[in-house]
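Inspection log for the structure reproduced underneath, given as structure tokens.
Left out: one protein chain. Kept in place: all the others.
Order of writing sets the labels: A, B and C. Residues in every chain begin at 1.
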Amino acid sequence: MLISCPDRRGITASITDFVYQNNGNIEHADQHIDAQSGTFFMRIEWSLDDFKIPAAKMPEKFSPLAKKFAMKWSFFLSDETSRVALFVSKFTAVSQDLLLRHEAGQFRCEIPLLISNHPDAASIAERFGMEFFVFPKTKKNRSRVEKEELRLLRRYKIDTLVLARYMQVLSPGFVRAFPRRIINIHHSFLPAFAGSQPYRQAFERGVKIIGATSHYVTDRLDAGPIIEQDIVRVSHRDSLADLKQKGEDLEKIVLSRALRWHLERKILVYNNKTVVFD
Amino acid sequence: MLISCPDRRGITASITDFVYQNNGNIEHADQHIDAQSGTFFMRIEWSLDDFKIPAAKMPEKFSPLAKKFAMKWSFFLSDETSRVALFVSKFTAVSQDLLLRHEAGQFRCEIPLLISNHPDAASIAERFGMEFFVFPKTKKNRSRVEKEELRLLRRYKIDTLVLARYMQVLSPGFVRAFPRRIINIHHSFLPAFAGSQPYRQAFERGVKIIGATSHYVTDRLDAGPIIEQDIVRVSHRDSLADLKQKGEDLEKIVLSRALRWHLERKILVYNNKTVVFD
Amino acid sequence: MLISCPDRRGITASITDFVYQNNGNIEHADQHIDAQSGTFFMRIEWSLDDFKIPAAKMPEKFSPLAKKFAMKWSFFLSDETSRVALFVSKFTAVSQDLLLRHEAGQFRCEIPLLISNHPDAASIAERFGMEFFVFPKTKKNRSRVEKEELRLLRRYKIDTLVLARYMQVLSPGFVRAFPRRIINIHHSFLPAFAGSQPYRQAFERGVKIIGATSHYVTDRLDAGPIIEQDIVRVSHRDSLADLKQKGEDLEKIVLSRALRWHLERKILVYNNKTVVFD
Partner (left out) sequence: MLISCPDRRGITASITDFVYQNNGNIEHADQHIDAQSGTFFMRIEWSLDDFKIPAAKMPEKFSPLAKKFAMKWSFFLSDETSRVALFVSKFTAVSQDLLLRHEAGQFRCEIPLLISNHPDAASIAERFGMEFFVFPKTKKNRSRVEKEELRLLRRYKIDTLVLARYMQVLSPGFVRAFPRRIINIHHSFLPAFAGSQPYRQAFERGVKIIGATSHYVTDRLDAGPIIEQDIVRVSHRDSLADLKQKGEDLEKIVLSRALRWHLERKILVYNNKTVVFD
């Protein structure tokens, strides 16, 4: 269960007592108070073995407490499985890495769908046994094509989108259809080097460290809530090609962490920032 | 308050309810369950503004709950101030860094005492306005000298000892007088390169990364519970002197983190490991 | 060209002059002097566009200079392609990552051969279009099996062996057949936690950082010259399974760096250490 609400005396006690009174055994509980805004955040995980409330009744049973503290809350069963669609363009190293990790059991989800604006990725879909769809986009046809994509995503019951170097801007309407459910990997240490050529910009600025950033997609390009970042050192000896090569490893790791945390419901968003309970 | 006990249903609920019923406002609460040993750990911090129980009454009021769950527990007021003695030998860069940090307000403690086996450190004590005592040690006189040291530490009401490159082995009896209150910094990535010449050993093994480790001192040399570690890259270009130089920065940072967490009561020890609630 | 010899005045000048007089254009030159042993190391790369000496004549033409300075030297053409055999056991995430990188053009080599002591890896070989051979090993049959393996490796003209979590000890005779050409990845920060269960050992010691180490295989288990190491932070929250998961990413990256440097002839070994010219 993920909860956020204005901070007040007794929130933790009330929630843990609710679980206890209904015979739940708390396995993890993490809380955070944002002092600036006076907001309380909690992630709490309990065993359902002897828990008295069936999942379907939770909204009814929990709502008195939720109302009392003006909570935003959501809960998930750990055997619920997300369905993810992967969006790629021509560069596929990051997406293939993600799919290998998925095969190895790193992600609690299904990834039935590969979507691209280029036909090149078809062989990837075949290798990993996925459905593949190509949607070539132009400025002109974007609005029509996005409608088709949305239809497809609904048909496949997709709840989470991963953009693994998908070099296309999504329209605000499309983004709104998946709020906090579109994860992008940007190949720079945001907010440095937003835009389409981060490695080139980093190379030209002569930085000594490059980075990668995974974030939720919002209306504003490369400005959504940051989920995870990591970096690697570079030097004057590194050519632009070296930067790309070194950065690739970062992108893989940063994106896979972000997706894992998302799927394990460890992320709360507020104020265009994330609370990541690890 | 720091708590550990066998894991059972209802612990968190009972503790948070205890605080709530007595009008405490929880500011931080962190818990951890060690799945292997089935042990529950908690650190909980609450405001005393309207709290009904005065500190002196806490043992009496909390003990029924503690007994019910077989808890080990301790509590501290955040305005209690530790008193620290700093032990050094000839190499003083790490201890001076610690003292500068103390001046800058990084540590919630007083550091009235500098103890060394060499007279060289006298100037440090003068610069930072501390009392200075020299105890030259030999194998022969160790037991007598340690007694004098213990007397001095009692006189100055010292509760925590920091060994900042103090190249002397402490006797088990001395260690027992300050259980989990002697913090050492070892200049390697333990358990690699225990003993007295870690940089030389690292240099000779040709490692590509060196480290520093801060740990509580126990009977067994360099084998106590690890509080913090960090590393830095080295290469074939680095001489032994370069390793020492690079490692020094690590030692400063790792030791200062360990001391800070210790003073803020963020560390629980079990099974020769630490739980560090950050 | 890779060169090592006792340090003396005029080595660099003589070598660079040799290249210059024969119309070579130096593209990279790196040197290192090991002060302790007084040894000079150099890696020098030049363009053959107008170079006067054909590859076949190099030994003859360079030997007077080599003799004068008592050099050990070797040279390679950048279009020479190594042939690599990959050894795996049951855990295949690291080897699959390596093969994806190979497909993406990260390694200047061919990898025609996958060898395992278990049949499970057959599907990997198929996915990546490689030949697959199973050699089940017991203490009893090792010597006979290794002979068969050596025959196979010769048949496939293999010059470099990569052990990607190949949990079998090689005999000294086998190792001697590929001196400084067998690269292993060990899942700890060597010399800490040598042996077969490094993650378990790390978990039990309560370290705050885990590592991975790639090294050349020698007669002594996990004690060969270290090529590359890297680390990742862990905490009390990480279970043994988390350590394995986090470590896996390290293993992939560290092994791929080591193999790349090996194939680009950037590594010189002396004194059981490596000089890695990057």
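Keep in mind that, in the parts below, a contact is a pair of C-beta atoms (placed from the backbone, for glycine too) under 8 Å apart; a residue touches a chain by one contact, two chains touch by 3 or more.
Owing to the predicted nature of the structure, the values given are computational and were not obtained by experimental measurement.
Within the whole complex, the absent chain has one touching residue among A:117, A:184 or A:274, and that is A:274. Touching the chain that is not shown, out of B:25, B:39 or B:96: B:96 (per the contact rule at the top). The chain not displayed touches chain B at residues 93, 96-97, 100, 104, 106, 127, 237, 245, 249, 253, 278. Where chain C meets the chain that is not shown, the touching residues are 9-10, 12-14, 16-17, 19-20, 23-31, 33, 233. If you put the missing chain back, the residues of chain A touching it would be 32, 34-35, 189-193, 205-209, 211, 225-231, 235-237, 239, 271-276.
Just so it is clear, only the chains that are shown with their structure count from here on.
When you average the Cα atoms of each chain and compare centres, the chain farthest from chain B turns out to be C.
Computed centre separation for the pair chain A/chain C is 37 angstrom, with centres defined by C-alpha atoms. Taking each chain's centre as the mean of its C-alpha atoms, chain B lies 41 Å from chain C. Residue positions of chain A touching 2 or more other chains: there are none.
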